[in-house]
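Note that one protein chain is taken out, while the other chains of the complex remain in position.
Lettered A, B and C in written order, each chain numbered from 1.
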Amino acid sequence: MQDYPKHYCGVFGVFGHPNAAEISYYGLYALQHRGQESAGIVTCDGSEFYSHRAMGLVPQVFKGNSLSRLKGENAIGHTRYSTTGASHAVNAQPMIVDCNRGNIAIAHNGNLTNASELRDELEAGGNIFQTTVDSEIILHLLARPSASPDANPLLDAIRKIQGAYSLVMMTEKEMIGVRDPHGFRPLSLGKVDGKWVLSSETCAFDLIKAEFVRDVKPGEVVIIDKNGLRSIDAFPAQKRRAFCVFEYVYFARPDSKISGMEVYKSRIEMGRHLAREHKIDADMVVPVPDSGNYAALGYSLESGIPYHMAFVRNHYVGRSFLQPSQVTRSLNVRVKLNLVSGLVEGKKVIIVDDSIVRGTTSQSRIRTLKEAGAKEVHVLISCPPHKYSCVYGIDFPDRKKLLAATSSVEEIKNHLDADSVGYLSEEGMVESTGQPRDQFCMACYNGDYPVPYDPNVDKEIIERRKFEAVSFGDLIEKEKSQSKLI
Amino acid sequence: MQDYPKHYCGVFGVFGHPNAAEISYYGLYALQHRGQESAGIVTCDGSEFYSHRAMGLVPQVFKGNSLSRLKGENAIGHTRYSTTGASHAVNAQPMIVDCNRGNIAIAHNGNLTNASELRDELEAGGNIFQTTVDSEIILHLLARPSASPDANPLLDAIRKIQGAYSLVMMTEKEMIGVRDPHGFRPLSLGKVDGKWVLSSETCAFDLIKAEFVRDVKPGEVVIIDKNGLRSIDAFPAQKRRAFCVFEYVYFARPDSKISGMEVYKSRIEMGRHLAREHKIDADMVVPVPDSGNYAALGYSLESGIPYHMAFVRNHYVGRSFLQPSQVTRSLNVRVKLNLVSGLVEGKKVIIVDDSIVRGTTSQSRIRTLKEAGAKEVHVLISCPPHKYSCVYGIDFPDRKKLLAATSSVEEIKNHLDADSVGYLSEEGMVESTGQPRDQFCMACYNGDYPVPYDPNVDKEIIERRKFEAVSFGDLIEKEKSQSKLI
Amino acid sequence: MQDYPKHYCGVFGVFGHPNAAEISYYGLYALQHRGQESAGIVTCDGSEFYSHRAMGLVPQVFKGNSLSRLKGENAIGHTRYSTTGASHAVNAQPMIVDCNRGNIAIAHNGNLTNASELRDELEAGGNIFQTTVDSEIILHLLARPSASPDANPLLDAIRKIQGAYSLVMMTEKEMIGVRDPHGFRPLSLGKVDGKWVLSSETCAFDLIKAEFVRDVKPGEVVIIDKNGLRSIDAFPAQKRRAFCVFEYVYFARPDSKISGMEVYKSRIEMGRHLAREHKIDADMVVPVPDSGNYAALGYSLESGIPYHMAFVRNHYVGRSFLQPSQVTRSLNVRVKLNLVSGLVEGKKVIIVDDSIVRGTTSQSRIRTLKEAGAKEVHVLISCPPHKYSCVYGIDFPDRKKLLAATSSVEEIKNHLDADSVGYLSEEGMVESTGQPRDQFCMACYNGDYPVPYDPNVDKEIIERRKFEAVSFGDLIEKEKSQSKLI
Partner (left out) sequence: MQDYPKHYCGVFGVFGHPNAAEISYYGLYALQHRGQESAGIVTCDGSEFYSHRAMGLVPQVFKGNSLSRLKGENAIGHTRYSTTGASHAVNAQPMIVDCNRGNIAIAHNGNLTNASELRDELEAGGNIFQTTVDSEIILHLLARPSASPDANPLLDAIRKIQGAYSLVMMTEKEMIGVRDPHGFRPLSLGKVDGKWVLSSETCAFDLIKAEFVRDVKPGEVVIIDKNGLRSIDAFPAQKRRAFCVFEYVYFARPDSKISGMEVYKSRIEMGRHLAREHKIDADMVVPVPDSGNYAALGYSLESGIPYHMAFVRNHYVGRSFLQPSQVTRSLNVRVKLNLVSGLVEGKKVIIVDDSIVRGTTSQSRIRTLKEAGAKEVHVLISCPPHKYSCVYGIDFPDRKKLLAATSSVEEIKNHLDADSVGYLSEEGMVESTGQPRDQFCMACYNGDYPVPYDPNVDKEIIERRKFEAVSFGDLIEKEKSQSKLI
């Protein structure tokens, strides 16, 4: 049961707004790309909590009159994507508990690197676990009795967890936003109709016509109640910044803004850098939709080689990266993209994508292009090679399945049967974001993990158990009293 | 959130049988009368737990291929009825947790009288609660670290809880049956194909063709593992016996056997005693189906007055006693029974039922009979007047709503507009069961509660909260560090 | 596709009532025993028709706000049971069509004996069929252009169909009730709040507190519009009466009244006749619930042998007779009834039922009784042996599967391993109804079919097709024009 899914999620919250549930619905809608497996909203009217959580896309989960039953002016919401095969309804978020600090609801984006240790410690202390999501650990920590009256259970809890986390929480009186001290995952602060909102990405603010105020800072805790917003720096001894650079490359929506930089623009820049780093004599540059759209355009703008959307996407399929089941993934490859064959016949083609993971998809794309008569196929990737897995919440496969972890660029080219393969340099990528290099986590490219983690705890080793299943019968034997075997 | 529903439930378990899930399905089916709100089965294959729990009747819950996914040779199951208006899916049982003693699943029938105290104590100690069912309290207690290596967490937990409980639990290696020391609720032990089964009632054994072995004794813990069954008396200092006499009168199925007595026979005897205690000159004796069926027949057999099923039941409605919603209940009164009017016209009629609770249903029945031309209507009840509410798991209304708590028999007669009203004496009722009087809880008749309870904790006062909702923001104020109000 | 299911159904209608949909819901609820496969209501607000039809029991079909969408003061409804394995949603009733006579909706109980001929004739004339229910034939007939301006398409249609039918129809202006000239199936007329209602059985009137006015007469057409009710005798040359006697024995609800006789009373009488015809030295008379309840009671009342409900029914299973699937039927036998074993041990037992069809169920019941220690088991049936199948709408199996069609009573006794088997005489049965013998169809007992039918058209021969599937290609060959084979 200790299989901590490395989930990727969207979190949202609004405080004091008469349409809290509906605003959260639209907020989650805009964050749908961060989690398509389940969605949930919890509201509070100042005393009672109301919740609706289910498997499915946001519009599927909130059908009929489910929104109207979510009363109250405060709300937090969550969209969830789990990388584990088993996707249990019981794991749907936000999670709610009752404890000595009242009712608390939590929505969590990220991945704790010390989840197993904390769970072992909590279980050793007598705590019981009903789910396999990190949030339950945080709630246990929040509920622990304080050592002294001056202690702050919230700060104590946050200082205990390690890894990547952007949290939106709700008590009966407050909404709380927290971002880990490294700032792995985004979290932004906005205002709609004068009321505070929190969102994983700013694109949600656009949809609900909220004004963007600022990003929550790494290590910052914001507490919003009827008196306004209070901010505290939970980690005064500043930690190394480690924002996930792959949010710029792939994950965030192009219309979001992170650290003041529009994601769209940074992707165009990645394409321009690619063009400068990899000059190719070609007839057209073709994006792999939609992940390669902007970098391909940037390449075209910089190089002057015409841009062509030769792959046509079927809009009724979800983003394959987000589908947990392997079966569905293979289906998606087949149904998701179709080639406008006549366009590429006899042509030298550059295709641009954001990554090569296992290489199977790229391989099949190149084969399709060659079967349609493409004279040359060049593959360009808008970031460096992915050589290491992510332990902070992005579901890359294990190292041994990452093509670039074990193959040189030349070997990759041969494996894909491409005429050339080129990656964007680390420098090019970082420059495209407009941020200093030391702000980023680039562990998946260079193996430099900002927060240490137990390498033995891996997705493959989810069954490491500290505790043996008890035999109550054997324990009772000791008591001897009247025990007998029938 | 601290609304502890006084639930009435059925529990079942089987250990080491290749068809564990299917046997549990049929077992729960036979126990459907003990809970129609939700049902669930948890199985174990020796290491993994598999569960399926949902709102609805047993055949509705286990549709399609849900049973086939429940792997393993061990299984426990639960049917649940909640008296609270809100019937949450999250409260469906059996409940499963992971803790320092491994995975544990639990199915519970009964009502803890010290649930609020225990929950307060556990929350004060830092435990978090995700549901409002008693089982979660027991699981927290089971997971508490032991004070000494010789301690037995199972016995410690059981000795901590008070009130009525029949439990069926499952660890990765064992199935455990527990009955509270007073023996409020039934729990029986049987064998099917040589494998142990536990069931709230013996009627489940008949359906699955299991052999009845014996009742689990009050205060007994039975632990079944691959080596067989071990029994321990958890309460050597024997407590007063307090089996719920209303199980004989109404709740248990007539084809079940409790303490060696067939429930059917005891109900016939109640009718015979009624006939001896209340001689009436009448043309026919009519049961209120189905609760009055057997006592009415006993009355007819003893008195010679013809038995007539003048009320015809619509079989597509559930048992009204078990429907949580007041709206549905009023509907049921209207749609559940129809009178064969021609039968009673000009006749002196005795109607027999198992209880008068609020009196509204009886009133409308008598009115119906008189409108159809009945010359006289006499009401007989197969037990004494219900004057006190039950705190051990049966959903009687609060005292002030119990007609007999505030009215004399004469007043009840006038209130119902009956020609006479008669109750079975306590002696008659007890004699009909064939058991000694001191074995029973008869608190609902005489107010003698075998286990003390806090009279302030009532269904009406479910919001007594020990803990105020915390304001993390105010707590942080103390820290002062960099807190500022924007 | 020409598999005309011999369906058994309930029909209902109300005209001019502000709560037409809700009244129909309760009406259908009371008629649930006549069809558990699907249910539907069609309403009309004077111009538009609104419908809701689905598979399932009445309360399952009309969930949520489905009733509130059924606007208008006129409504007809239908509960349907189909004997064919395939139960298609497309066959759900009432059926609605648009034709040259406006919109017409129809609900039908019965079975047309000339359905195949009529369908062949209609198809030959160019009509297309989208379902396999008789109602579609009637609607085609209703829509046929009239030969003369004086013709009446309704009477023309009715005079064309043969067999058993009780119809409730609705046009934009009228509600129409029709009963076939033999009067096979019941249909009654009532008034609720001064508005006309039609129902298969009077028990529906009791539920909605409608007053019973009278039965619709065999061959009568009643047309209700805003001016009141008009009646016409569609078959002035009176036909032989042929009311289905099995409605008294089994099918109708005991609280219904047919031809002025309470069904309950006639079943008690059947038991009394049984007692006079079959005197047995026994300790108890036990009904097979619920079909044998009343006849067993009648036997007890007449003979003085105590009545005992030794079989306990699980109320959460439907009536096995009505479950279309063979799999479910075998399950039902196992889960539906449980024996109170202690009651029959060492006793001579009479069991009373309404019929022995295949004998398998009776056999297993007797075995159960003997295993529980019954000294003798005598089987009594409250009607004569079923030797012939029904072609007027009751789903008896084919003759060859009817035990009594091929075995003598002695053989049946041996087959069942009973100590004796006794049937009620035809005289006893008829006398119990209080009606003259010549009023009844008793074809299933004596093979005297009041309406002739093609013995080759049987449930087993549903594929007799007049029309070969066309080959449009071959037809086009004749045209020669430019046809060519690629």
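Rule of thumb we're sticking to: a residue touches a chain if its C-beta (ideal position, glycine included) is under 8 Å from a C-beta of that chain, and two chains touch if they have at least 3 such contacts.
Every value quoted in this text rests on a predicted model; they were computed, and no experiment measured them.
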The chain left out touches which of the shown chains? A, C
Among the options A:Lys191, A:Lys239, A:Lys265 or A:Lys370, the absent chain makes contact with A:Lys265
Touching the left-out chain: which of C:Thr171, C:Asn314 or C:Ser362? C:Thr171
Return the single residue from C:His140, C:Arg179, C:Lys195 or C:His308 that touches the missing chain. C:His140
Could you pull out which residues of chain C are in touch with the chain that's been left out? 1-2, 49, 95-103, 123-130, 139-140, 143-145, 150, 152-155, 171-174, 176, 221, 223, 225, 227-233, 236, 466-473, 475-479, 481-486
Note that chain A touches the chain not displayed via residues 26, 29-30, 32-33, 36, 57-59, 203, 206-207, 253-255, 257, 262, 264-265, 290, 293-294, 297, 300-301, 306-310, 312, 314-316, 318-319, 334-335, 338-343
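We adopt the following convention: only the chains that are shown with their structure count from here on.
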Could you tell me which chain's Cα centre is nearest to the average position of every protein Cα atom shown? B
I'd like the Å distance between the centres of chain B and chain C, where a centre is the mean of that chain's Cα atoms. 39
Let me have the rounded angstrom distance from the C-alpha centre of chain A over to the C-alpha centre of chain C, please. 60
Hey, what residues on chain A touch two or more of the other chains? none
